[in-house]
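Removed: one protein chain of the complex. Kept in place: all other protein chains.
Up next is chain A:
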Amino acid sequence: MSMPFYVSPEQQMKDRADFARKGIARGRSVVAVQYAQGILFASENPSQALHKVSEIYDRIAFAAVGRYNEFESLRIAGVRLADMRGFSYDRRDVTGRSLANAYAQTLGAIFSSGGEKPYEVEIFVGEIGTEPGADQIFRLTYDGQVFDEHRYAVMGGAADVVGTYLEEHYVEGADLATALRTAVAALGHSRDERGQDSDREIAVGQLEVAVLDRTRTQPRKFRRLRAAQLEDLLATR
């Protein structure tokens, strides 16, 4: 009779974390940038149909990197949770914080339960308030940790490099065009082996951009920016 190998809990968690991290690092980055009128989400995504950024509720958006099937099921769960809450109480009672909590609990439980494969995803839950000070970006990792991000946030493959660029170039209270240019430049930023900048220009057709826009008159503040709009915005200086 063979004895199963003993694996220490520390090792087990480390293995699971490595597994999830590797999966996430394979994909392109997603950035969220706060600007004067709301929050902008941008990502390099050649697909027009499979979104990384989506609407959850009036003032709440969702962005994710990693395995599509896993974050898609989280997205749908978020839409269901938000709609259910808004239907039983009121639209104002749906908050990004409670959604982030539900995601954190779910991801945490899946990560630490032995029976399930950890999710290879990282998530943003963004929510805008009536003024910029009330805007929030939560970043959730594969193990259920929640980070309350300010000004900008990055996740996915080249998060470090993209984050460095944003750290240097982020402008507080920028308008939409400036925020978009910063975000797109950050996504295309990279360094070669010698540490020199070797930035790429990302074509408009390869971008997926959406905003939570406070100035929209409709209660639903989420809006996708199509290729034509992106071109216009990127052209303005």
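As a working rule, a residue touches a chain if its C-beta (ideal position, glycine included) is under 8 Å from a C-beta of that chain, and two chains touch if they have at least 3 such contacts; residues count from 1.
One rule holds in what follows: contacts and distances are computed from a predicted model.
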Looking at UniProt, which of "Radical SAM core domain-containing protein", "Aldehyde dehydrogenase (NAD+)", "ABC transporter ATP-binding protein" or "Proteasome subunit beta" names the chain that isn't shown?
"Proteasome subunit beta"
Going by the contact rule already stated, which one of A:S73, A:Q145 or A:T236 would touch the omitted chain in the full complex?
A:S73
Which of A:R28, A:H51, A:H189 or A:K221 touches the chain that is not shown?
A:H51
Can you name the residues of chain A that touch the chain not displayed here?
49, 51, 54-56, 73-74, 76-77, 79-81, 83-89, 98, 101-103, 105-106, 109, 220
